[in-house]
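Of the protein chains in this complex, all but one are displayed in their positions.
Chain nomenclature is as follows: A and B, assigned in order of appearance, with residue numbering initiated at 1 for each chain independently.
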Amino acid sequence: MNGPLISMQNISICFQKGIFRRRTEVRAVDSVSLDIAPGEIVALVGESGCGKTTIGKALAGLHRPTEGKVLYQGQDIWKLGRQAFSEYRRDVQLVHQDSFAALNPVLTIVQSLSAPLQRYGLVPAGRTVRSVVGEYLEMVELTPADQFLDKYPHQLSGGQRQRVILARALSVKPKLIIADEPVSMVDVSLRLALLNLMARMNRDMGVAFAYITHDLATARYLAGKGRIVVMYLGGMVELGPLGDVLERPRHPYLQALLSAVPVPDPLLARARKMLPLRSLEMPDPTNPPPGCRFHPRCPYAEGLCGETVPGLQPEGNGCMVACHLKERIPLWTPCSGVSPSRLA
Amino acid sequence: MKTSWRILRRNPRALIGFFILVGFLVMATIGPEVITLNLEQSFADRFLPPSGAHILGTDYVGRDVFAQIVHGSRDVLTVAALAAVITIFIGVVVGAVSGLVGGVTDTVLMMVVNVLLTVPGFPMMLIVASMFRVTDPVSYALLLSIWSWGGLARTVRSQILSLKKREFIEAARVLGLTSGHIIFKQLLPNITPYLAINFISIMRHAITSSVGIMMLGLVPFSASNWGMMLNLAVFQSGAIYTPNAIYYLLSPVVAICLFQLGGIYFTHGLDEIMNPRLRS
Partner (left out) sequence: MSETKHEPILRARDLTVEFVLRQGTLRAVEGVHLDVFPGELLAVVGESGSGKSTMAYGLINMVSSPGRVSGGQVLYKGKDVLRLEPEALRQFRWKEVAMVFQAAQNALNPVMRVEDQMVDTVQDHEQKPRAEVLGRAAELLKLVRLTPERVLKAYPHELSGGMRQRVILALSLLLNPRILLLDEPTTALDVVTQAYLLDILLEIRQKFGVAMVFMTHDISIVAKVAERVAVMYAGRIVESGPVEEIFYRPRHPYTWGLIQAAPSLVGDLSGKRPVQGSPPDLFHLPPGCRFHPRCAFASERCRQAEPDREEFSDGMVACHHWQEVAAVREGRVPAPATTEGCR
């Protein structure tokens, strides 16, 4: 299959809040374009309010974009016929952050997982639904499966529930899984186990992943060989192959983020200096700043930054940055503590 | 089944309630076949105190009170159960449609519900009962339900609204499950615990209302009905002036109170039976 698996073209998503005269508009996503190739892992990184969850839901067909198109295998998902839409629904799955809320609390595990299997007729003749469900549970390392089939969601731990949800997504044989903060509600010591599972699903079954998170460290772990897209207040600010982008971050927001991420190494952690920002507060999304959305907090901001919105410019090697001053911003190495006031 | 029994055993009040309700069920189903109702009048035997022959004494014309209670229970409980079924049906349909469809339909339906809730139910039932002749349990149940489904519709609607936004419903949509499946296999099972508990509550209210209406003589379709017993006792037989008649007077009252008690106690355990999360 040529071309990307799924493609967002200049997507903007606006929400209306309030009624009648007090109607305010929130641009949760602003002019985002993103392609995901089959079998690829893309990390979508940003803090809460940056629009990454909304993008995830738009990819899953849960939010209709106010502007722009979402193309699945070349076709606009909102214009698909019934049959084609059903296929799209099957191919693109969603894993939520809250594993407890994502499972029906009054159904047992086997009941929850039977539903999609029966919907798509995925139980081969001669086998019971129970045994097929059991097989998927074993695939996500919930062994022995019998122990889990008749349990209710509240009887499992967070990590186990998340595995059940991955099994449910796998059971329809998807091509893309959108994972929205899948490990943030799981104990830190168990996160890598889930990430390893997802990596295995990607490697062995060719499932593409859109990994949405605020945690750069886990993004690096899972999408190390994939791409990263950094979002701020609804817009993309930097993207490219993850290794390259993290090694040479050009956008000040990404630099600030990288310098603030905690590192599990005392000597290293103490030597690191944060990129000082002009303000700690995220702007009100209903009233975004003019020009570059990051400029009120940016230590390098100049006049132009408050007037025009910077577009994404290519940097070579598949990297792109949205910053007027990208040529002049020094590389902030957290350990060197170069003062940001000195621009080249 | 086994877990339900275990839960009941651990909860003494729920167990008592369960047995009381089962007792009434037996009384209503088999009772009238086992105990014969002798409607012969025997003035000499009026207002006899309880004895071996008459467990609860006799009424104002010498008829056995206990037999009347047993025979009356069938009508009372049938009407109450029917009323509960109808109320729940209307309430769920209206609430679910309102919650799922939303928009104008929702607004209109909720306006109807609001009107219904502000009009006092019992007086309305009295008015309607006095205007239309009610002759059988089904129409009586209908009368009792018409004014009582409002509150249920509202709560069902709000439960649906909050469930609709839950991630597992979103997941069901992304999995491509059909709307029919989502409504009946995902949403409704979350509401049934609430409905089951409400069933018994509605029955209790229906009994009070139905007995009350009958006591006022508005629906005289069966003499041995508890409500009619009270009507005859209070208004027509001078039982309130005769000390010996206390057993006749209080028997229907105690029967009603006992049923209410059984219902209340049982619902305490029912919540745990129906909601897997409350079990240990």
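A few comments on the model shown:
Note that in this section a residue touches a chain if its C-beta (ideal position, glycine included) is under 8 Å from a C-beta of that chain, and two chains touch if they have at least 3 such contacts.
Note that the coordinates shown come from a computational prediction; the quantities given were computed from them, not determined experimentally.
From the options A:G224, A:P241 or A:P330, the residue with contact to the unseen chain in the full assembly is A:G224. In the complete complex, the residue from A:V92, A:M231 or A:A256 that touches the missing chain is A:A256. The residue touching the chain not shown here, chosen from A:I11, A:L59, A:A179 or A:L216, is A:L216. Touching the omitted chain from chain A are residues 47-48, 141-143, 157-160, 163, 187-193, 195-196, 214-218, 220-221, 224, 246, 256-270, 272, 274, 277, 280-282.
Simple rule for what comes next: only the chains that are shown with their structure count from here on.
Between chain A and chain B the centroid-to-centroid distance comes to 52 Å (mean Cα coordinates, whole Å).
Listing the residues of chain A that touch chain B in their complex gives 60-62, 86, 89-90, 92-94, 96, 98, 101-107, 115-116, 119-120, 152, 154, 165, 168, 172. Note for the complex: chain B touches chain A at residues 166-168, 170-178, 181, 185-186, 189-190, 193, 275-277.
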